[in-house]
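The other protein chains are all here in position, but one chain of the complex has been omitted.
Right after this comes chain A.
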Amino acid sequence: MSRTSRSFRTAAAATIAALGMLATACGGDGGSTDSKSDGKPVTINYWTWTLGAKSTVEAFNRTHQDIQVKFTEIPSSTEGYSKLSNAVKAGNAPDVATIEYQMVPEFAGQGNLIDLTKYAGETVKSKFPATIQSLVTFGGKTWTVPYDVAPQLYYYRTDLFKKYGIEVPKTWDEFKTAAATVKKKDKNVRLASMPKSDPALLAALSWQAGGKWFATEGDAWKPGVNDTPSKKVATYWDGLIKDDLVQSFTAYSPEETKARTSGKTLSFLGASWSAGGMKTAMPDLKGKWAAAPMPNWGTAASGNYGGTSYGVLKGSKHAEAAAEFIKWLTTNKAGVEARLADLESPSSALPANPEMREVAAAKFDTSYLNGQDLYELASAQVDTIVPGWTWGPNQMDVYTAVQDATAKSGFAAGVDTGQQKAEAGITERGLKLAK
C-alpha cells in the first residue's frame, strides 16, 4: 500500500544514531523554545518514506545555519505509522514526520501530534486551497501542513493501446467496453488490474464518485463507507472481476509490476505521484506511457489518492524549528526544487500550494512520459476533486476491515464491513456517533 515505490526499512542503527544526535544536540533546558542563544545549531530529526527526501534535506542543511535536519528513511503505510506511534509512546519520536491525509485525524486523535496552529496555522490558511485545508484542520486546530495534492490519473501504454485498437476511456462505461475488447483480442492480456489489497484506491474511486466515507456533524462523526456512490463503485469493480475483464494482482507487488512490464496489463489507476516511481520500477518502458484524466461517471471528477502532509510529533522539544523546516519543505521554492532534483528517486508529487506547483512543473523531467506535461494535466484535475471528503478517526482499522472482507467476498462486502468497523471503532473509543 505504499504511496510511491516500495521503500525498505533502513538499519535500526541509523535510528539509534539519530537519537544519539538529538541527545547531544539539544543540551537546552528542555523547554519548548529553541535554544539558539548558545550558538549551536538546533538538530531536528525527520522520518519519512517520500521520494526525493535525501536531496531535500541536504539542500536545507546547506542553506541553514541555525537548524540542521537529520533524515531517517522509514517504511510507508501501516508499518511506518506503527513505528511513529510507538516512538511517541517510547518518548523517542522524531520532530518531523510525513503523515498522509488519511492518517491525520487518527494520529491527531490518538495524541501523537502537536497542535501546529500557533506555528503554522496562518501558513496553512493563506497558502493552501480550502479543499486541502479541510484535510488537516480538525476541531479548529491545524494539525499538519499539506505538501501535495494527489488527483487521480489514468496511466496507459500508448504503443499497446494502438496495437489493440482502443481509445483512452473517458467514462467507466467506456472503460468496461475497452476492457472487453482487450480480452477478446488476447486472452492473456487485460486492460488493467484492480487490487483487492489497496483500500486507499477504493476510497479514492468512491471519493471520485461522490461518496463520503466520513463526515462530521457538530461534534459527532458520521461514517458512510457504504453510502450509495461507494456501493456503486464497489459493485462496478466486483462485476469487472467476476466477468474476468480486469486482473486483480496484489497492489505494489512484484507480480503486478511484472504484468505491466511484460505488456499483460495495459494501464493502471494511479495519481499525480505515480510517475516518479514508474521511472525506477519500469526503466525500460521509457517513452511508452502516457497519463490521462481518470475515467469518470459522466461528469469530470477526481478523487484524491494519497497525498502527504507534515506534522510535528508529540515529545518534540523543537516544535518551532520543526515548523520552520516544514514551512520550507512545503512552501519554499528551494525545498520543492530540491525534492524534484533527486537523481535516484525524483518525486512527481503535485504541490498543494499553487505557487509551488509552477516551480515543480518547471523542474520535472518529462522525458519518461515522452514529453507530456504531467503537471499541467494534474493541476487541471485538482479543480475537479470532489469537495467535502473527510478521513476517519479510525481510518487504518477501517482499511484493514475493508481489505479483509474484500479479499474474501468482494468490494461490496468490503465497504459494508468497513462501515460496521467505522461505527464500532468510533463508539469504542468514546467518540460521538451521529444518529
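The working rule: contacts are C-beta pairs under 8 Å (C-beta built on N, C-alpha and C of every residue); 3 or more make two chains touch, one makes a residue touch a chain; residues count from 1.
The rule we apply is simple: contacts and distances are computed from a predicted model.
Trainee: According to UniProt, what is the chain that's been left out of this complex called? Choose from "Alpha-D-ribose 1-methylphosphonate 5-phosphate C-P lyase", "ATP synthase gamma chain", "Gas vesicle protein" or "Sugar ABC transporter permease".
Mentor: "Sugar ABC transporter permease"
Trainee: One chain is left out of this view; which of A:H64, A:K141, A:K170 or A:K232 touches it in the full complex?
Mentor: Only one listed residue reaches the unshown chain, and that is A:K141.
Trainee: Using the document's definition of touch, tell me which of A:G52, A:P94 or A:G109 contacts the absent chain.
Mentor: For the chain that is not drawn, the touching residue is A:G109.
Trainee: Give the residue, chosen from A:T177, A:T216 or A:Q372, that touches the chain omitted from the document.
Mentor: Considering the complete complex, A:T216 is the one touching the chain left out.
Trainee: For a quick check of understanding: of A:T63, A:T78, A:T228 or A:S367, which residue touches the chain that isn't displayed?
Mentor: Selected residue, touching the omitted chain: A:T78.
Trainee: List the residues of chain A that touch the chain left out of this view.
Mentor: Answer for chain A: residues 78, 82, 85-86, 89, 105, 108-111, 138-139, 141, 196-197, 216, 219-221, 249-250, 253-255, 258-259, 393-394, 396-397, 400, 403-404, 407-408, 425, 428-432 touch the chain left out.
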